[in-house]
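A single protein chain has been removed from this complex, and every other one stays in its place.
As written, the chain order gives the labels A and B, with residue 1 at the start of each chain.
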Amino acid sequence: MSFWRAIALAALCAAAPALLAGEIPPEARRSGYSFMGPDTRAMQDDDTSNPGMLFVLDGEALWTKKAGSADKACADCHGDARSSMKGVAARYPAFDKSLGHPVTLDQRINLCRADHQQATPLPYESRDLLALSAFVAHQSRGFAITAGDDPQLKPFVAQGRDLFMRREGQLNLACTNCHDDNFDKRLAGAPITQAQPTGYPLYRLEWQTLGSLERRLRSCMTGVRAQAYDYGSPELVTLELYLMSRARGLPMETPAVRP
Amino acid sequence: MAAALINVPAKARRGDVIEIRTLTSHIMETGFRRTAAGDLVPRDIITSFTCRYNGTEIFRADFYPAIAANPYLSFFTVAKESGRFDFEWIGDNGYSSTASASITVE
């Protein structure tokens, strides 16, 4: 290794948060996109062929639609999402001061509905919640993920990491066993990815619809024959937070397409 | 909400062969799936798609349950004159949805 490369590497190590054992270093982090075949990539690459964009369009309409007894639309407070929501999703889940814990983008939308629109919460995985979430997250496409940088989130990131490392279910597997130790190998016919949540909510061919990261996590848990945590549970939120912080630096792709 | 993504070139030269792409929201429930309780989920699909160019039908498709959810289509036509493309999707349970796009032909 050359002298200058050693310096550069040292500088990089000093600047980035210290890696814990078994973690994937920043330069080796890869989006699930890189594990896909050319046909699925083509579907994501072109907005006019990406079915996730149908949900973004729906979300755009919902953004300006008045809701709740306050008769307010998202746009009445936040204006044009193309500027006000730029980069926001790359920071989520984010710390909520009044609640004292992190909230996901879905939860933030429902908190806004409760507090500012006086509207009923949208159910998890409902078309409207996915559409709004996709529309907001789409404004961050291309932005590097920075979720978890807030120092107040530190204990919650650690909790999420514990869950990621903990074996569970009848197959007694932890997330890390597949996604840190065995990515690039295959499980049945499907490639094992690094589990970098860069494009949620995303269009999964398996689902034939858009779905949240929580839905994906729950399906992984069912896969290892574990009891899946409930939508919005602290476990899923901290796991999502850890996964996003683990993907630090990767660009957002919402709405991504995955097999 | 029935969103559709339509891709038609805004401008073309007379005689050009142009590509038209459509993507529309629909679950395309096959009628062959069962719920966890064992009940058959009834079929709910788009059965037909038509594209008209200034009122004349230029392309039509019949869909079966083997067409994937949120149906995608790409097809071609010759740009003959400026005007409008009208798209129509018809399906089970009285489903009907339309969209249109305009083109300038020079």
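Convention: contacts are C-beta pairs under 8 Å (C-beta built on N, C-alpha and C of every residue); 3 or more make two chains touch, one makes a residue touch a chain.
One rule holds in what follows: contacts and distances are computed from a predicted model.
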item	value
Hidden chain of the complex, named as in its UniProt record, picked from "Hydrogenase maturation protease", "Helicase SNF", "ABC transporter ATP-binding protein" or "Sulfur oxidation protein SoxY"	"Sulfur oxidation protein SoxY"
Identified contact with the non-displayed chain, of B:6, B:73 or B:105	B:73
Selected from A:34, A:120, A:172 or A:222 as touching the chain missing from the view	A:222
Positions on chain A where the hidden chain makes contact	36-37, 39-40, 42-43, 125, 170, 187-190, 205-208, 215, 218-220, 222-225, 259
Residues of chain B (touch criterion as defined above) contacting the omitted chain	17-18, 30, 32, 34-36, 53, 58-69, 71-78, 80
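Going forward, only the chains that are shown with their structure count from here on.
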item	value
Chain A and chain B: spacing of chain centres that average the CA atoms, whole Å	31
Residues of chain B that touch chain A when the two form their complex	1, 3-5, 7, 21, 23-25, 27-28, 68-70, 72
Residues of chain A touching chain B in the complex	47-49, 51, 53-55, 57-58, 61, 127, 131, 208-209
